[in-house]
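All protein chains but one are shown at their positions in the complex.
Showing subunit A:
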Amino acid sequence: LLRHARSRNYVSESEVCKLESVPLDFGDYHPLKPITVTESKTKKMNRKGSTSSTSSSSSSSMMDPLSSVLDGTDPLSLFAAAADPVTTAAATDGTRRKRDKDESSAVGSDFEPWSSKRGEILARYTTTEKLSINLYMGSEKGKATTTGSAVSEKVRTRLEELDDLEEGSQKELLNLTQQDYMNRIEELNQSLKDAWSSDQKVKALKIVIQCSKLLSDTTVIQFYPSKFVLITDILDTFGKLVYERILSMCMDNRVSLPDNFSPESVNDTAKETCLNWFFKIASIRELIPRFYVEAAILKCNKFLSKTGISECLPRLTSMIRGIGDPLVAVYARAYLCRVGMEVAPQLKESLNKNFFDFLLTFKQIHGDTVQNQLVVQCVEIPLYLTLYSPAIDWILQCIAYHAPEVLLTEMMERCKKLGNNALLLNSVMSAFRAEFIAARSMDFIAMIKECDESGFPKHLLFRSLGLNLALADPPENDRLQILNEAWKVITKLKNPQDYINCAEVWVEYTCRHFTKREVNTVLADVIKHMTPDRAFEDAYPQLQSIIQKVITYIYDFALLFSVEKFLPFLDMFQKESVRVEVCKCIMESFIKHQQESTKDPVILNALLHICKTMHDSVNALTLEDEKRMLAALINGFIKMVSFGRDFEQQLSFYVEARSMFCNLEPVLVQLIHSVNQLAMETRKVMKGNHSRKTAAFVRACVAFCFITIPSLSSIFTRLNLYLHSGQVALANQCLSQADAFFKAAVSLVPDVPKMISVDGKMRPSDAFLLEFLCNFFSTLLVVPDHPEQGVLFLVRGLLNVIQDYTWEDNSDDKIRIYTNVLHLLSAMTQEAYIYHVDKVDSNDALYGGDSKFLAEINKLSETVVSQILDHLKTLGKEETLKRQSQLALYFFNTILAHGDLRNNRLNQLSVNLWNLAQKHGFADTKTMVKTLEHIKRRSKQPEMSHFTDLALRLPLQSRT
């Protein structure tokens, strides 16, 4: 069977196939043109929120180089411009007013919720001392005294219930560790829920009363804030349960009440239940439980009357005056503020009242009772004072929320009157708006200085001030003085932990407002303080945060590395995991901010060092994800390095990088790509004509790739890189090197496993192999034969490998490849090939259409065709007929496209294939009809008249 390839004139074919070119008209609609919204003047009057969207869209279009050409105004903004500015302004004004009104009745998202403080307090106020829980479940004797003879039945059963609980439930738990204590409280919380769900409301109330009683106990005082957090959680649970229960009683025909219901819509049963709760709570003997439990169900006042909450809050506020212990009282106030903010944030007066009452009782802290207690518990005054902070912070935060400036000023004046008390000052700084504090920084510094040394720790004051200054800017003129004043104090702190906590905060201020000189000084100071006794080991989180702050503000890396103390600072991270984290941060910032490629030796050295640290952290236990992330960071760096025209230097950088990052495969892959790119750059610079020197350089690049590729483990990465590097070598006229690459690729193919892992899942590899082989064959078209090897050495070699490869039993991949090889072989017989590599003579030029060469190709084709036909025969079984039909049609199309059908045998073969495809009814009629139409259309082209005959010989089988 002889096969003749159709001779092709690629140039004229491509002319015919090209789409008609249409001149581009810029003014018209274009799908790629972004929708640009140009801000029109009237929009300026709108609220900030509405303009932000437009400005963002216009700024994004700035990034697009096409947009400058395709500029225009969208219809929406034109419309907006045309609208009457007055009405729009009025409308927005209206909505704003409405929004303001809403805000006053509900706390917005800008209010830091209690839940976020919770964890912080629990983490900060801990103890190693033993705690105790005292629960007297039956201590509500107040009611028990009424055991009369004729009490109503209901009351009697209640009292019996009380007695039941009294026995055996009286327990005292001593010697609990903090963890035990927390578990116990959690148990109580659970038993509260259980009691409630099993309808034991009295028991639930008892649990809550007993829990809140624990809050009057101030033994182990340093744990008190945490205790408060734990127990108020229970109270919150209780409050919610009661509220929801009463709310569910209001359900009318399964319709629950709207959120803002009025008391009139509450039915009598619900009201009665609610009243009962309040009466029951009012009879609780002890002050503290009575206060807490009533505060917990404050929200239930909504069921009884509109003004209930606003009457209750002031009463509860003044009730706290009865609490003698100032710490217990201030936390009670914090709880009331918390409940108040949640239930009725518009009632600001009682918040203020709470704070003023606290100020009135402030002198108690230094009173005898408190002092005696501290002596007994061996707690120092500074520590004791910090226990107040969470509560005061919270109260002030509630007050400061959306408060007018005047009020804040008044608060500050009141604090001042109490002799610049540090505790208050600190809370003012942490609760008030940062802008407010920043504008008065100098005043605050003066006040801090005047503070009593023995009281509240000063470093905490500076820390709080620093936190504010990180958020808001102080007046321009004061800035340096503020830093000097603050740092003067900070640098004198002796305890490294105190020092670093302060320094961490102030670094941000320094970076924000000053140059590298000041930053350098600060860093130097930190190093000086943290190095003795390896103090840095206990301060990694703070040091890490310092680095983060520095790189957020100084992201010009040339500048950053010129800060002399920056690298020495990094040396303090001696624990590897932390050091790698820091390195990652730095690299992330570099990749994010570095716009242009660099060759600055300082940057390169420093970053290479950093990358090396990251790379060296990789070991057998490193997670895949972690490796991927590190590799991506290093790759990002490698891509940003450019020595411009100094290619030698560039290559030696890559060589160095390879030796440094040999454990991360993605980095090696990147390096190979970079070197290939470098070779192509060289070629571009030389305009394709390499001098001796550049030729040698390019060969060096090729050699780099050749020796690097085998060290990779992924087989497809290797195959593709061989192919890619071979192409680069060919383009640079390194023929023997290219041959070597291709040979390596050919000899690697047999090793391709059946299954490969893709993204952690095992997948069959055939699709990848098929794709690679087609790509490979396309390249082989232009690879010239080696003078010492036989004709088409590489193609034959590859075909042999394919022949011997163990293919999946029921797949036609091999035949598909063979069919594709026919495309290649037909292309090889052409006088001029469809594409060439510049300055490389392919086989068309080498053999010049020599008949022996063509005969070789024909022989090869024959072998391939016979292989295909053999395979088609084996597919004759019932279950494989569909595949047979598809393959036959595929082969038919190949012949149609590439074969010379004037050859009779080929013509006959194609007719046979056509019939085979249709024989068993598996052919798609539509495809067949379209193919036939295509043949008919082709027959009208010049020199294609034989297609008319062919078309006549191809019958169409009807579906039936």
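A few comments on the model shown:
Rule of thumb we're sticking to: a contact is a pair of C-beta atoms (placed from the backbone, for glycine too) under 8 Å apart; a residue touches a chain by one contact, two chains touch by 3 or more; residues count from 1.
Rule of thumb we're sticking to: contacts and distances are computed from a predicted model.
The chain absent from the displayed complex carries the UniProt protein name "Vacuolar protein sorting-associated protein 26C", chosen from "Proteasome subunit alpha type", "Aspartate aminotransferase", "Vacuolar protein sorting-associated protein 26C" or "V-type proton ATPase subunit". Contact with the chain that does not appear here is found for just one residue of A:N9, A:T177, A:S248 or A:S318, A:S318.
Among A:T361, A:T717, A:S939 or A:Q957, the one in contact with the hidden chain is A:T361.
From the options A:A5, A:L131 or A:I288, the residue with contact to the chain not on display is A:I288.
Think of the hidden chain as still there; on subunit A it touches residues 142-143, 145-146, 148-155, 216, 267-269, 271-272, 275, 278-279, 282-283, 285-288, 290, 315, 318-319, 321-326, 328, 357, 360-361, 363-364, 367-369.
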